[in-house]
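Missing here is one protein chain; the remaining ones are kept as they sit in the complex.
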Amino acid sequence: MKIRVGIVGATGYAGAELVRLILTHPAAELAAISSVSFEGKKISEVYPNLAKVCEMPLTDAGKMAETCDVVFAALPHGLSEPLAAECAKTGAILIDLGADFRLEDEADYQKWYQKSYTCPELHKDAIYCIPELHRSAMKEQKIIANPGCYPTSIALGLAPALTKGLVETTGIVIDSKSGVTGAGRGLTQGTHYPDTNEAFAAYKAGVHRHTPEIEQILSHLAGKAMQITFVPHLLPINRGIESSIYCKMKTDLAVIHAAYCDFYKDEPFVRVLPLGSYANVKNVRMSNYCDISLHADERTGTLIVSSVIDNMFKGAAGQAIQNMNLRMGLAETVGIDMIPPAI
Amino acid sequence: MKIRVGIVGATGYAGAELVRLILTHPAAELAAISSVSFEGKKISEVYPNLAKVCEMPLTDAGKMAETCDVVFAALPHGLSEPLAAECAKTGAILIDLGADFRLEDEADYQKWYQKSYTCPELHKDAIYCIPELHRSAMKEQKIIANPGCYPTSIALGLAPALTKGLVETTGIVIDSKSGVTGAGRGLTQGTHYPDTNEAFAAYKAGVHRHTPEIEQILSHLAGKAMQITFVPHLLPINRGIESSIYCKMKTDLAVIHAAYCDFYKDEPFVRVLPLGSYANVKNVRMSNYCDISLHADERTGTLIVSSVIDNMFKGAAGQAIQNMNLRMGLAETVGIDMIPPAI
Amino acid sequence: MKIRVGIVGATGYAGAELVRLILTHPAAELAAISSVSFEGKKISEVYPNLAKVCEMPLTDAGKMAETCDVVFAALPHGLSEPLAAECAKTGAILIDLGADFRLEDEADYQKWYQKSYTCPELHKDAIYCIPELHRSAMKEQKIIANPGCYPTSIALGLAPALTKGLVETTGIVIDSKSGVTGAGRGLTQGTHYPDTNEAFAAYKAGVHRHTPEIEQILSHLAGKAMQITFVPHLLPINRGIESSIYCKMKTDLAVIHAAYCDFYKDEPFVRVLPLGSYANVKNVRMSNYCDISLHADERTGTLIVSSVIDNMFKGAAGQAIQNMNLRMGLAETVGIDMIPPAI
Partner (left out) sequence: MKIRVGIVGATGYAGAELVRLILTHPAAELAAISSVSFEGKKISEVYPNLAKVCEMPLTDAGKMAETCDVVFAALPHGLSEPLAAECAKTGAILIDLGADFRLEDEADYQKWYQKSYTCPELHKDAIYCIPELHRSAMKEQKIIANPGCYPTSIALGLAPALTKGLVETTGIVIDSKSGVTGAGRGLTQGTHYPDTNEAFAAYKAGVHRHTPEIEQILSHLAGKAMQITFVPHLLPINRGIESSIYCKMKTDLAVIHAAYCDFYKDEPFVRVLPLGSYANVKNVRMSNYCDISLHADERTGTLIVSSVIDNMFKGAAGQAIQNMNLRMGLAETVGIDMIPPAI
């Protein structure tokens, strides 16, 4: 019997990507989809790419916790907690693509999101999970906090170096660039085509909300509290994140490269590139891969890690399904093992 | 037992797309790949998107006819005939993505390609096949001429109108626009990024080599000799063809729309959009769909058909596999039923 | 003494382009700029490209007619008529980039814009002017209707053929493609970056509001009533329009080409390309040029005209200034003789 899946917020970009992936997932079936903005319409009216493929109507989220085994929430922050409370009543598993359950310390949430928890008791049954790093902690939790896009690219890019102590934990600089889908489907001047095309700029330098999430996970990896400098940029492409990560090397590049290869040797979705190659967002598009390349400025003793993912796939919907697979005892790769196209 | 597939010209864009699709095809296995330019290298060295997915070495095409059940040729014109001769000896089926076997009349080939057939006797065992239009003629042919990208979008866009006599067969104008992958992987000034980006122009107006192929298929559909005016344009996107087709209506739009819906009602890969919607290349990207929208200028009695495909998928590799499926007795949709992404 | 220029609607794209061009015009000075949306702000706050260049505050349009010699209106249709009435009182010349004064027959305006004239008496003192075609009619008119972007590219592309009777006047098909700035600065889902990028589609096929304007001007050129079929498409670039125009030739291509060269031989802003070349939007970007290339499908007797302009420049602000120059007795090229960049 297939896993009955509900998707709340199905008409945002991450929601629409989830719909697409669940529709071809061999062990899951799409049971319900909801949207506040388009309730009553068929999803194929909002997304004509789904014409003839999925004509399911968009409902409200009301009964989803009752009728589904797994509920994905692709919502603005603050809206997943009440949904989690609904799921808690029915036993449905909530996989949250938003920020509500990502931070361990409510103080961080209050500081960065200007908001307190509305259901604090739920947080103890939540797990934050990048499968490659945290799968051993996945047990019977009812709430899975799916990581942010930037944090995924960064954590995978630094995990071997930090866990093995190959770099200094201070002074790390992370310069990330994200495709425009990362800004969502909502209209803004900054994502209006003529303003975005042939443009490039940083935004939220040093103050992006993914910062505490990045530091939380890196601190766990390093085994001590860490702070980093994180600056995102808006990249005029649809999909893809590249994070260039700068840190002080404690050993040489060949050793570090060997350690990365070893760390990820059994991972189906992480590819450590040969030395001399560069990770490129184009090579992971439409897939769950994270490609990592390693470079050194020997003169200054700096390790440069370039980590790329598809922000909508490994950075959102694909990883959420990877988490579902893991939680439900399926092979992690089921339904998300697409090969990135060459062009 | 899986179909053993060989791909000749595997490092061109169409070849690389075939590799990607065959790798996940449930009834086929990739047996051999060849490339003149990169012989001896692993394909993942040429296409890093395939790292960890396919590390197969590129060979010459020498033994492919012997070791494969089906050989796909993604080659410049003139190179498929000798390969077909090889296949004829071994019984392998050749599916040719090039132009060698598309034209029924050698005189047309000579005129448009400045070349004569080198193996004229092979042509009698070849079938030109857009499955939606020609599948009933598919028997035990050993050579399948896979249609060109422009002709596919145009033939599907006009087939109902011509077969049912809903439009005049003279004076048809076809204004097509193709993404840059249609120009191939070879380097040219006209496809150098700074020259192509933020640019748009027609090319080969009235003299493109797809013209005789288009006219051949339309003539068959109409049951009489037809000539059309065809002008392609280079569109600064990677994938996608849109053909705007202008013809004189012999009845009203609602009737025509109903006829199109009826004509394609059982087709898994053709979507006739509701009146008022516009076919958009983005809604068929990375898929085998052809979307068709119909419009009328009532004042001038003109029917406007907008037909869109992904030139690399339905326009090349996807349709080639659809033809393989058909020829081998599989369901046509096997291995190519990807859902186009929303973004 | 410089011409005192006011710009109403200065924060739309056409308005902003006017601001830029007037700021470097040697015979004009920017006297006032207005914007309903941003009244009270400095224009450099809305358009940071103007930082340090122009810090002028945006006002309401109230006193512009009093304080300016020439007022440009870059407004949605329906808003220029009352402004023209203001200008009529003060003697200021109104150059309208909108549609209010373009159509000669109010019935056409009512039919295509669902609106009647509010100041019908003003229309007799208005001139519609593409300088290359209508400059001899420019006298002391107080209102200049600046042509639409599509009509400009099309009229210049067909003028020699129609005035000299080189093509049939029936059955003309015009397939145009416009960069996204043509859709304006206002936010829509269809111009949201991820929805527009890597996308292409027709819109308003056969029903675009520029149709009556196109037919009006072509009818004058041909000396008889004409109807054409016009279909615009949205092109994922910022600037540029390409119109591919299909008509039946009454003579051969060489004769037509010679006639075009002769017709435009003294025009500073029209370039008829050598036979064999293709007009490309990239070669006219950021300039007032219209490039025209001519092609023939000899088999079907079809002339294909490809006409390209920069929709923001020759298609809007540049031509408006060309009209100002003409009206004010300046050389037409003053202030708008920029050379298009190679890349």
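For reference, chains read A, B and C in written order, and residue numbers begin at 1 within each chain.
Heads up, the rule we're going with is that a contact is a pair of C-beta atoms (placed from the backbone, for glycine too) under 8 Å apart; a residue touches a chain by one contact, two chains touch by 3 or more.
As the structure is a computational prediction, the values presented were derived from the model and not from experiment.
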Notebook entry, point to check: Of C:P76, C:G165, C:G223 or C:P341, which residue touches the hidden chain?
Noted result: C:P341
Next item on the list: May I ask which residue of A:S44, A:T67 or A:T302 touches the chain that does not appear here?
Entry: A:T302
Checklist line | Of A:K115, A:H134, A:H233 or A:K250, the residue in touch with the unshown chain | finding: A:H233
Next item on the list: From the listed residues A:V173, A:L187, A:C261 or A:L326, report the one that touches the chain absent from this view.
Entry: A:V173
Item checked: For chain C, the residues touching the chain missing from this view -> 13, 16-17, 20, 23-24, 47-53, 181, 198, 238-239, 271, 273, 277, 280, 282-286, 291, 312, 337-343
Notebook entry, point to check: Where does chain A touch the missing chain, residue by residue?
Noted result: 171, 173, 175, 177, 194-195, 197-203, 205-207, 227-231, 233, 235-240, 242, 244, 246, 278-282, 285, 293, 295-300, 302, 304, 306, 308, 343
Next item on the list: Determine and list the chain B residues touching the chain excluded from the picture.
Entry: 13, 179-181, 185, 187-189, 191-194, 196-198, 236-238
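Just so we're on the same page, only the chains that are shown with their structure count from here on.
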Item checked: Chain centre separation in whole Å, for chain C relative to chain A (CA means) -> 46
Checklist line | Distance between chain centroids, defined by C-alpha means - chain B, chain C (Å) | finding: 39
Margin query: Centroid of chain A to centroid of chain B, CA atoms only: how many Å?
Written below: 36
Next item on the list: Indicate the residues of chain C shared as contacts by at least two other chains.
Entry: 194, 197-198, 236-238
